[in-house]
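One protein chain omitted, others in place.
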Amino acid sequence: MNFYLLSLIKAAVMVGALLLTLLYLQWVERKVIAHVQVRLGPHRVGPHGLLQPIADTVKLLTKEDLMPPGVNKFLYVLAPFLAIMLSLISISVIPFGPAVDVAGVTTWMQLADVNIGVLLILAISSLTVYAVVLAGWSSNSKYPLLGGLRSSAQMISYELPLGMAVAAPLLLSNTLSLRGIVEQQSHYYFGFIPAWNIFHAPFPQVFGFIIFLIAMFAETNRVPFDLPEAESELVAGFHTEYSSMKFAGFFMAEYANMITACSMATVLFLGGWNPLFSPRYGSNYVPAVLFAAAGLMALWFALHPPHKGDRKTMPVFGLAAFVLAAIFLVPALQAILLPLFWFLAKAGFLIFTFIWVRATLPRFRYDQLMRFAWRFLFPAAILNLLVTGLLVALVG
Amino acid sequence: MDPILFLIFAAIAVVCGINVVLQTHPIASALSLICVMGSLAVIYLLLGAQFIAAVQVIVYAGAIMVLFVFTIMLLNAGAEKKSAGSLVSRAVGAPALVALLGFLSYVLYRAFPNPLAVRFGDFTLGTAESVGKAVFTTYLLPFEITSVLVLIAILGAVLLAYKELD
Partner (left out) sequence: MPNAVPLSWYLILSAVLFALGVAGFLFRRNIITVFMSIELMLNAVNLTFIAFSNFLKQVDGQIFTFFVMVVAAAEAAVGLAIILTVFKNRATLQIDEVASMKN
């Protein structure tokens, strides 16, 4: 098929899936934080609050779109646009699966395999600083300016440990292309330990993974590093003066950055789409088993409903789970669905960790945050890189 | 395909370059300079220098220009005040510039005629691997001296911006 037409279709599929995920990621976050805090979260709009994101979207769209007086109009409108555009570009190089055969066309489940893929992601994360600093400055107001300057100083400080933490698995994989990095992690040690980069000989990248995650928390302005947008300190930081769709733009960009961060961690450290144990030992049946178990749990809740409405909604969820389990057993679809399942399971677990940390930890003070970056995380990342390099040179 | 891409990004680079020089507010100049660097990064990709294109965006557009933008915001630099320029210099200067550039373009065009053309994909030595090999073998001494230079720059900047705590 024509390369341009194929790329257009893949781009449409990816953007559609991403926007739907962004919408429901907000629901997942609110529900998880609510249950951690022993309350219910949204549960009135639709069954278990599933229509809440749609209600929120309608609200944001119909709000008055203010342009405060005294703002720099061009930069004020440019900033959220830049934020979303950059976060969507970085999704385009992430590989979601191997080469698959869809309707006679063989294609990789990735929009573009750039052979400097890792550097592209680093470049895009360097450019997201501009969205924040321009939003803060163009708003012509104290709190956004302070929030914007603090947030961008935080982001550029944490880019250094991020780069060093990314360089260590590159030494193990010997390639800058994301597809190549995942392919290097596809074998198994002793038959059952997966060769993901956190288990890779000669130096398992456990510290690199932790440093990368911490740096990504800071890059995406998530708790505990979200002082620049904290309500108690800076009203709302750099997006104080924004309303309706432009505010929604920053919101979406933050979630999209979170998804990119977790996908990058999965690709670099957790082996991308490679399963946990070899298909020889039956890893092809794991998704079917998991979804069947979820269906059974939903049916049990249908019989002992905690709330009145569950008597009707839980059987529907149970049926949906069983249908998904059955789909994962169809051999024709397994080639596409299984790698996608493993990738989404790993990235989803990391996203759940991001949300879990938000519900649990208090936030850093700004000077504590900067001291942590420069006095602990950066030397730790350099040490990790040195040890990895030494072991690779000695062994490999 | 190549000439179209080159012409588009060269046009963007020249227009933004003119904007850097002509805008009165420094922040507009800074943003135009970032656009120049972005379009130059694409032109480096056309020339096969993938690693340098990525480094250009990460280091130049993503770090150095952030430093410029920070300084402009911290100093609250306003639009430049009009200065007394002589009309003669403006009447003679701009056409002289254009004439000089035209002459230079003609000389360059004659020196490197059409058959010596650049095709995308001809040059394969722009990968990170070949740049890394050259930096760490042939150019090791300049690399080490440059790292000392950066260290000196860090010390100088910290010393100049240090506030006495008293």
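The letters A and B name the chains in turn, as written, and every chain counts its residues from 1.
Everything below uses one rule, namely that a residue touches a chain if its C-beta (ideal position, glycine included) is under 8 Å from a C-beta of that chain, and two chains touch if they have at least 3 such contacts.
Just so we're clear, the structure is a prediction, and the values are computed from it rather than from any experiment.
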item	value
Chains in view touching the one left out	B
Hidden partner interface residues of chain B, rising order	1-4, 6, 10, 13-14, 17-18, 20-21, 26, 29-30, 33, 36-37, 40, 43-44, 46-49, 51-52, 55-56, 59-60, 63-64, 67-68, 71-72, 74-75, 77, 80-81, 83, 85, 97, 100-101, 104-105, 108-109, 111-114, 116-120, 122-123, 125-126, 130-131, 134-135, 138-139, 142-143, 146, 149-150, 152-154, 156-157, 160-161
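Please note the rule applied: only the chains that are shown with their structure count from here on.
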item	value
Centroid distance [mean C-alpha coordinates] between chain B and chain A, Å	33
Contact set on chain A toward chain B in their complex	75, 115-116, 119-120, 122-123, 126-127, 129-130, 133, 137, 145, 149, 152-153, 156, 176
Chain A-touching residues of chain B, taken from the complex the two chains share	27, 34, 50-51, 53-55, 57-58, 61-63, 66, 69-70, 73-74, 127-128
